[in-house]
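All protein chains of the complex are present and in place, except for one that has been dropped.
Moving on to subunit A:
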Amino acid sequence: MTVSRKIVLHFPAQVADRPIVCDLALRFGLAFNILRASISPHREGIMVMEIIGEGANQEKGLQYLREQGVLIESLSQDIRKNDERCINCGACVGVCPTSALFIEKPSFEVRFDGTRCIACEMCIMACPTFAMEALI
């Protein structure tokens, strides 16, 4: 069955310049969608992407990346809403491009749906109480 999942890849400096992500398509028949990518001054890279394909092929593809030294995390662990700090103001809702943050009615509480999050970190900028946290 074809499934889609979002993952965060951490590339160590020594592989940052190799096109290993393309191998996901070439060797394992996976489609991917890069949601966000950045390279730090020390040339470590972070890439947030969605991979689409057969579950078994996904596992093989990810295993291949791990062998190349890439660290893989699933996305929902990376952006978190700390409910202790959230005052339900809604300032984050206005900048979230995927409606991962939304106002639930009729309670008018602000909710976070990690499966829709692409880790753009806009909410982290917008939140006045630092309730939105990134773990990467």
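Heads up, the rule we're going with is that contacts are C-beta pairs under 8 Å (C-beta built on N, C-alpha and C of every residue); 3 or more make two chains touch, one makes a residue touch a chain; residues count from 1.
One rule holds for everything that comes next: contacts and distances are computed from a predicted model.
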> With one chain of the assembly withheld, which option in "Nitrogen regulatory protein P-II", "YeeE/YedE family protein", "Homocysteine biosynthesis protein" or "Molybdopterin synthase catalytic subunit" matches that chain's UniProt protein name?
Replying inline: "Homocysteine biosynthesis protein"
>> Tell me which of A:Val15, A:Ala91 or A:Cys120 is the one touching the absent chain.
In response: A:Ala91
>> Under the stated touch rule, tell me which residues of subunit A contact the chain that is not displayed.
In response: 87-95, 103, 107-110, 122, 125-126, 128-130
